[in-house]
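For this view, one protein chain was removed and the others were kept in their places.
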Amino acid sequence: MSKLVYLVPLFPLIGFLINGLGRKTLSKSLVGMIGSGTVLASFILSLLIFFEVKAPGFTAQTISLFEFIKTKTFDIPFAFQVDQLSVLFLLIITGVGFLIHVYSISYMHDEEAPHFARYFAYLNLFVFSMLLLVLGSNYVIMFIGWEGVGLCSYLLIGYWFKNNDYNNAAKKAFVMNRIGDLGFLLAVFWMINQFGSVTFSDVFAKAPTTSTAVLTGITLLLFVGATGKSAQIPLYTWLPDAMAGPTPVSALIHAATMVTGGVYMIARSHVLYSLAPVSMEVVAIVGLATALLAATIALYQNDIKKVLAYSTVSQLGFMFLALGVGAFTSGVFHVMTHAFFKALLFLGAGSVIHAMGGEQDITKMGGLSKKIRITFLTFLIGVLAISGFPFSSGFISKDEILLAAYHHNKLYFWLGTIGAIMTAVYMFRLLFLTFFGSFRGTHEQEHHLHESPPAMTMPLIVLAVLSVVGGLVQLPHAFGGHAYFNEFLAPAVKVEEHTDPNLALKEYYILGGTIVGLLIIYLATRKFFAVDKFNGEYSGFKKILANKWYVDEIYDAIINKPLRALSVFLNIVVERSGIDRIVNGVGRLVNYSGRQLRLLQSGQVGAYILLMVVATLVFFIIQLFWKSV
Amino acid sequence: MGAIILSAVWGVVMMYSGILFKNKATPKYIATAGVMLLLVTNWLEYAGLPIFNVDTKGMLEFNSFGLVFNTVIFICTLFYFLLSGPDMEDVGDHVAEYFALIFFVLCGIAIVSSFKTLLMLFLGIEILSIPLYILAGSDKRNLKSNEASLKYFLMGAFSTGLMLMGIAFLYGATGTFYTEAMNLGFGKLNSMMSIGIVLLMISMAFKVSAAPFHFWTPDVYDGSPTVFTSFMATIVKAAAFIGFIRLFENAFGKMHEQWQLLMAVIAAATLVIGNLTAVFQQSVKRMLAYSSIAQAGFMVLSIFALNSVAKEGLVLYAAAYSIATIGIFAVLIKMKDYSFEGFNGLAKHQPLLALLNTIFLLSLAGIPLTAGFFAKYYMLLAAIKNGHMFWLVIVAVLCAAVSVYYYFRVIQAMYFKEGNDPGLKVSETFKTMLVLAAVIIILLGIHPDWLLTWLYN
Amino acid sequence: MFAAFDNFPALLIWLPLVTGIICFFLKTEAAAKKWSLLSSVLTLGVVGASLYFSGEKYSLLNQVSYIWLKGINSSFALILDGMSKMLCLLTALAFPVIFTATWKHQYKRANVFYGLMLLSQCGLLGVFMAADALVFYFFWELALIPVYFLASQWGGERRIQATFKFFIYTFIGSLLMLVGILYLYLNASGESFSLASFYNSRANPADQKWLFWLFFIAFAIKMPIFPFHTWQPDAYEQSPTAVTMVLSGVMVKMGVYAVIRWLLPLFPEAVHKFDNIVIGLSVVGMIYASCIAMVQDDLKRLVAYSSIAHIGLMCAAIFANNQSGMQGVMIQMFNHGINIIGLWIIVELIERKLGTRKISELGGIANFAPALSILLVIVALANLALPLTNAFIGEFLMFNGLYQFNVWYAVVAGLSIILAAVYTLNMVKNVFYGSGNSLTAGIRDISLNEKIILSVIVVLIFAAGVFPKPFLDLTQDTTNMILNRIIDK
Amino acid sequence: MGITEILFWFLTILALTGALMVVFSKNPVHSVLWLIAVFFAISGHYILMNAQFLAIVNLIVYAGAIMVLFLFVIMLMNLTTDTEPQKNRWLKMAGAVAGGCLLLVLVAALRDTDMKYQLAQVKEGNIGLIHYLGKTLFNDYVLPFEISSVLFLSAMVGAVVIGKKGD
Partner (left out) sequence: MPVNYYIFLSAALFCIGIIGVLTRRNAIIVFMCIELMLNAVNLLLVAFSKMHHLKAIAADAASNVGSEAQLFVFFIMVVAAAEVSVGLAIIVMMYRNIHSVDINFLNRLKH
């Protein structure tokens, strides 16, 4: 079955081609069917492969399709690798992807047909590239997917291309990703020249015998790529802007799958990382810092999607923290759980926006809990999950990460905890402002309010269920669980075992702490944020947070403006009046000297003969005297 | 020998034809016939069956080089007669005499291309120059023409004086007028020989209008009736060059290194001055005058290098340059307005003429597939082969690039600018001859060996 | 010297030459168009056949050598090895595409126009096949002259100055090269112009030092490399788009090709001596051109500068002197040709439909001409070397080569990837996205033949991007030959 | 110092002064007359060197024919009165200086050549006599002699073309 893995990306590709070429002719319903059908197909296939892989005694397989780039010095095949890690991601991508396709069918229903088709074509293309990313058996194939998803996110963010802010957001996303990609690319070159190959197996085989410095360099460059793709400091600012895209897109690309590409990549190359402690430390620190920074910003955002976006950034930070402290599986595990509840939250938000007729500002909402029941309940579950309500998927994964951090470095643990607390705070704030209190919107909005159609609510429910139970595969021993997940991944990813005598005790502490904390937070937020007479204005420190620490402005000031100025300078000064002036100057010089030499021709015989005589004189002197000396 | 005698005789014939036939057109035909006869006799002589066997007492020698060169000259003359002959009638009513003078010039050329003693060189040069003084001034009422002929005459006479002084010193040093006999002297030049060589160099440079002895050229070419400018600028100049290289190869070949520097200076000066000054000209006629100086600069390279390549190249250059320039002048003569603007939009009204003109100009600019390229090619090759003074080559190349500038101004005017119909009246023969000339240019540009192989048999 | 038609190189020369000359005598515009298209398709067919007949046992089919000038012992010698075939393919492919793409364009005196086009094609093919220095020089000029006339006859406002600047600039270069050729000829074994004898008699390092520059300047002007590039934007801007396509799609490759075929093998020592200077210039040029491209308002100028940046990368990769870089350049010569022609086609379409190239006046075309926009986006993405498009293969290899040569060059040059994204996406955004204005509202979407042509290009882009093996194999032999000559010096 | 030397120096001084006067005398007619004097002096030198034929030809052709021709022309244009407008003083100065320098250079170059000890045969030696010269002229030099006729022809034609009145 795993031999047929190439079919998994192939289906979405076909879907993309059909929808792309037939966007004029195909009817919306057909488009929707094709779009989601293909993804479903690959989901089923992935499931089959999953069971094959899960079966004991399975060893990672490489399915090479054809020679991609082959020179005398190195050879890069177009090959896929099937192992536990990739299969896991296959499931996440196709599964969540399928749900979101279904959701989109009705979310996008009032786009006219060609654009509708375009949308699904893009989505399919995205799934295709994402699958390439996780399936590739070497870094170049991974890079292909890597840039492919970047492209798709660009296309989807700018999906409503009439609006130039969206286009700018799309451009920003692409360019920032490109910056990361450059790092990735350089890492690839380094590997080619270091190991003579970029195939995972070869690279990992040669890694142990390589100097730590080199590995550190490579891993850091790879991490630069990751920061771009997974929106970490310093390249995270594109993600919040990316919310310009349709909400399902945000759910799929900017929450569930693409942004976790970086996590996948590092988990995939854990061999290199675990040999480069410095890089690990860097990853951890950057992750932690991102988690905290994003969380603080999220506290005072009023756009429902922006809040979710920053929470995504923050959660990604947690994942990197996990990777950085060596708990690769925990990171990946959090990817999975996060995929569930963050997709859920986004889709829920989508449903809310849908109900509000496109309104995204939570200060204009409130009291929706009665109006849109299902959405509210599922959303509530999502909130609880992300803020780590005991035994929800979020709780388990975060708990693992924090424990890992604890064993690595107490400080990380405490900071992480603060981050987790802030998560709970802003999520509850979001919840209250949206669903509780009284409605603050306009009247026609109030009339327009209605529950979304089943095509949208179904995915919500499914994801809600997953968010609740999804974590149980990794339930700690302390609560009578068993780490099935780690077991599954063990062949592909190194699982670090910390033998801690009173591990169980800590678990109980955390559990207790969480319950108490959540309770306090619940009451506190309810008190502070659920004020009906709230005017969207902040002041003082809040203002800074509301303005995202002014990071965008700073970047603009230190990068964009100077670059632009430089370009103008080069164009006007160097090019026009510099080089080109010189070139033309030569011509002008010729012209000028011609005009001057002309005057020698005075028209008077006497002068001519005089000149001749003088020349004769000179010749005599050269010939008779100068040469003899 | 045949060429010398026949051209002299034909000159006389032309004189009488003027008296016998009142019809202005007749002399033209007789002249054409004469040139053809010249070609035939010259050819027979080349083929080894000369008509006249005259004991020249070793004063003249007719080797294949000289004879091939004469052939080239005569062919050019033929083209010249057929293209511009009819236009002589507009200059004055002494058409027959003009032709006679031209034949005398040809006689002089034949001498210059075969002399072995300085006496013959001197006579040849004089026979070649004196008729030109007349032709320059043949448009009597036109002050420009007067001025041209006066300037030409005075400076020509002056340069003759210099030349004779040179000859005198050489005789004093070597005791002979025979070039071979002089050439025996190896080693260091004594000052008398140096003076002689320098003076001869100067006077010859004057004849070929090489800087800094070129000052007469623009004015004389500009002032003379365009018909005769065409003749002077092409055929006569080429002939002067053959004399130049004959003299310096046979007489001073062995002291090559000792006067090479001066030749390099002349070449460089000619190239630079000729090209740069041509850039700014407003009248095409005058531009062509300067361009002829510039081209002379390239030909001087052959005398600077003075090796077998150089000699081949000189013949090729003479052919390429003369034919192309004759063609351009032939068109120019038809124009009313000699300024660049005069050529505006010619391509629209006279597409064929414009095209042919373009070919000629490209050849002068030395673009591949035209004879001009191989001409320049040989000159550069000779100069590089010569070994030292590489800077001269670079100067030459850069000047060639500059030359493109003013040649293409004409092309641009013809093709890319709008202008009204100059209303040229051109006969069919004119067109055919022009086409023929262009064809020759192209053929020589594709396969110069077709000409050069004749040098070796 | 008149080669019989019994082998590909001769055929590739005579076919366009003869048809081109015939074209001058055609009366109607339609006839000229059809005739030239036919001829170019035939040429393409011949090249295709030659691709099939590769390898040792067909070597006779792939070379010509006829005594041309006994006197100076130069022969009309042509060869078709991998690299030549690649570039001939590009040339042969480019012309039909150009003819079809500009089919709707009305030229006055079309027969002359198309005749000159075919002649320039002949020149280009000749340059790519010449195995004799003099022949090479001939074709080098022959390719230039028709283009000069084309550009300054049918060009834009400032065409005369712009194209003349271009002409004289390149002419100076080629004259310097001529001097170099002559010098080598005199030193070559038995005073011969043949490529082989040039290869066999290598100039001593002292001479190489200045000979190198004589040649390099000529090629650098043609490519063009950073300080010599100023003719290019003007020329591209002023030429009629069909000519611009020839210029940027094919003619620019003359310089790159010449460097690989003539400069590297002839002056290995000098190359090793000056490689840092050249690569430095190229890399600076890449960044410089990319920056300038960001602030261009004229589509043509923008594409011109982006082309300068790409060429800079090629030049740098050549002088990196290693397998990867060389391979990358070989394949990129082809790919860049395809992509930039695609870009020009779109620019030409926009200009013809809307009568302007000013980015500031355009916008929102995607609303009114979706097909055009989609195709443009694809080509644009290929232009910034997205994976699975052809340019990625080339740039990947070239950057890798550059990286092997020196990490920091690769890093700095890598910045141009980001800048490329910036200006390309800016262009896409400002021209195609947004709500559009009264001008662009009037645009009609592309017609069938334009669609076909662009699809051909798109197909090529992906074909070469997904499965580059054939191209890599094709140029393998040349790459090895060149590299061996440099390494074993 | 014998009679030869005296004659030599006399003639030399005469020639030089004459030449200078040709250049500097304001009135063209005077210039002509001075030039004739120079020619006489030179002919004297010829005789001194026993080149009688040349001496006579010089007198007849130059002093006789050519100079008379000049005189005619000058008279014809009645330039007798000194009407020559002054030429730019600087140019004049430069001309004089240039000529002087030329002389200087020549002298400097020729001062010490192997010619220093060479003698020119004077008083005897019969190659200059007419019957010797005649033989050589009509044996060895017949070709140039004939060719010079072409020269005269062309000169004649030229004179006709230019001098003829009308048109």
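We call the chains A, B, C and D, going by the order they appear; numbering starts again at 1 in every chain.
Everything that follows uses one rule, which is that a residue touches a chain if its C-beta (ideal position, glycine included) is under 8 Å from a C-beta of that chain, and two chains touch if they have at least 3 such contacts.
What you see is a predicted model; the values in this text were computed from it and never measured.
In terms of the touch definition stated at the top, the absent chain reaches A, B, D within the entire complex. Residue B:F158 is the one among B:W10, B:Y46, B:F65 or B:F158 that touches the chain not shown. Touching the chain that is not shown, out of B:K22, B:R141, B:K336 or B:K425: B:R141 (per the contact rule at the top).
Residue positions on chain A in contact with the hidden chain: 598-599, 601-606, 609-610, 613, in rising order. Against the chain not shown here, chain B presents residues 119, 122-123, 126, 130, 133-134, 137, 140-141, 143-144, 146-151, 153-154, 157-158, 160-161, 164-165, 167-169, 171-172, 175-177, 218-219, 222-223. Touch with the hidden chain on the side of chain D covers residues 4-5, 8, 12, 15-16, 19-20, 22-23, 28, 31-32, 35, 38-39, 42, 45-46, 48-51, 53-54, 57-58, 61-62, 65-66, 69-70, 73-74, 76-77, 79, 84-85, 87, 91-92, 94-96, 98-100, 102-103, 106-107, 110, 115-122, 125, 127-128, 132-133, 136-137, 140-141, 144, 148, 151-152, 154-156, 158-159, 162-163.
The rule we apply is simple: only the chains that are shown with their structure count from here on.
A separation of 43 Å divides the Cα centre of chain B from that of chain C. Rounded to whole angstrom units, the spacing between the C-alpha centres of chain A and chain B is 79. Between chain A and chain D the centroid-to-centroid distance comes to 104 Å (mean Cα coordinates, whole Å). Residue positions of chain C touching 2 or more other chains: 168. Each of residues 587, 607, 616, 620, 624 in chain A touches at least two other chains.
Contacts from chain A toward chain C in the complex involve residues 66-74, 114, 140, 143-144, 147-148, 151, 154, 158, 161-164, 167-168, 170-171, 174-175, 178-179, 181-182, 185-186, 189-190, 192-193, 563-564, 566-568, 570-571, 574-575, 579-580, 583-584, 587. Contacts from chain A toward chain D in the complex involve residues 606-607, 610, 613-614, 616-617, 620-621, 624. In the complex of the two chains, the chain C residues touching chain B come out as 1, 68-72, 137-138, 141-142, 145, 149, 152-153, 159-160, 164, 167-168, 171-172, 175-176, 178-179, 182-183, 185-186.
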